[in-house]
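Quick one: this structure, given as structure tokens, is what I'll be asking you about.
Note that one protein chain of the assembly has been removed; the remaining protein chains are unaltered in position.
Chain naming follows the written order as A, B and C, and within any one chain the residues start at number 1.
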Amino acid sequence: MKLLYFAWVRQRTGIAEEDATPPDSVKTVLDLVEWLRGRGPGYAAAFGDLKALRAAVNQEHAAFDAPIRQEDEVAFFPPVTGGGVAPVDRRPE
Amino acid sequence: MKLLYFAWVRQRTGIAEEDATPPDSVKTVLDLVEWLRGRGPGYAAAFGDLKALRAAVNQEHAAFDAPIRQEDEVAFFPPVTGGGVAPVDRRPE
Amino acid sequence: MIKVQEQDFNLAAEIAALTRGRTDIGGVVSFIGLVRDVSDGAKVAAMTLEHYPGMTEKQLSAIERDAGARWPLSASLIIHRYGRLLPGEQIMAVVTASAHRQAAFEAAEFLVDWLKTKAPFWKLESDGGAESWVAARDSDDEAAGRWEKG
Partner (left out) sequence: MIKVQEQDFNLAAEIAALTRGRTDIGGVVSFIGLVRDVSDGAKVAAMTLEHYPGMTEKQLSAIERDAGARWPLSASLIIHRYGRLLPGEQIMAVVTASAHRQAAFEAAEFLVDWLKTKAPFWKLESDGGAESWVAARDSDDEAAGRWEKG
């Protein structure tokens, strides 16, 4: 399984990508997160707060209950912040 | 009074602008239109259909009941069609 | 800023001039109107835009001021050409810059809608032989009308 980390997830794991072979019991994105948490303090920090974390499976946004297989590419990152910096504001009266 | 004609109004009167001295009884844009109609067949054609005609007094859009004075600049033209050609369409479903 | 001119314009250069030295602008929305080769089903070989010098500048400035009063704009620009134009050529452009993208979008749409109903321009279309004046569209009046205060 190819794993990719972006933004502060990458900074906390200390690596941008790696090949991993999680056990067969890892069947969903959430299973993978829980398995990764046990790999050391950097991983525990990166994967501690699920609410701040987003995932993609094979380059598509994926929910935490999405199924994964050994041949998948799985990426973890914070919520995206692309598209220019101009925020949306309320409509004028 | 300075009179200006644009688009097909200009083509029908045959002139782009002229100085005119309408009688004192001409107190509004509509009075002026009626006075101009009597000046010849070109003017009659230009000022025949009020619904197709728009006016400006001193370079501001004006209604037909707007008052006018001898020192004003009065323009006649069809409804405007500026701003690029892309029409508004209905919103998609 | 208002520009009424016969010559063509370069949008990127206009935007660069408008935002030069500014670092408080988050979004710039632009609209370019182009000459189409078909108008209401009829072929258009060329068009000539006539305008009312003096009133044009007055109206465009008033519309721009109005947009600046309604939305928090950092800068804005209206360019409108006159004279003879061929299909594919740029007719006009509106540029609105704001810290907030939605303000920039709304102000740009407002300006384009109002230009079509207030700016003293008239289009003479030619199909290569016959020439005819373009009539105003009710849908444009409706589009401008949606910005009227209730």
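What we mean here is this: a residue touches a chain if its C-beta (ideal position, glycine included) is under 8 Å from a C-beta of that chain, and two chains touch if they have at least 3 such contacts.
Quick caveat: nothing in here was measured; it's all calculated off a predicted structure.
K.L.:
Among C:Glu64, C:Glu109 or C:Glu125, which residue is in touch with the absent chain?
P.N.:
C:Glu109
K.L.:
Pick from A:Gly14, A:Gly48 or A:Pro78: which residue touches the chain that isn't shown?
P.N.:
Residue touching the absent chain, from the options given: A:Pro78.
K.L.:
Can you name the residues of subunit C that touch the chain not displayed here?
P.N.:
Contact residues on subunit C toward the absent chain are 10-13, 15, 19, 21-38, 87-88, 99, 101-102, 104-105, 108-109, 112, 143.
K.L.:
Extract the touching residues of subunit A with respect to the undisplayed chain.
P.N.:
Considering the whole complex, subunit A reaches the absent chain at 4, 6-8, 56, 59-61, 75, 77-89.
Here, only the chains that are shown with their structure count from here on.
K.L.:
What is the distance in Å between the mean C-alpha positions of subunit A and subunit B?
P.N.:
67
K.L.:
Taking each chain's centre as the mean of its CA atoms, how far is subunit B from subunit C in angstrom?
P.N.:
23
K.L.:
Check each residue of subunit A and list the ones that touch at least two other chains.
P.N.:
Residues of subunit A touching two or more partner chains: there are none.
K.L.:
List, in ascending order, every residue of subunit C touching at least 2 other chains.
P.N.:
none
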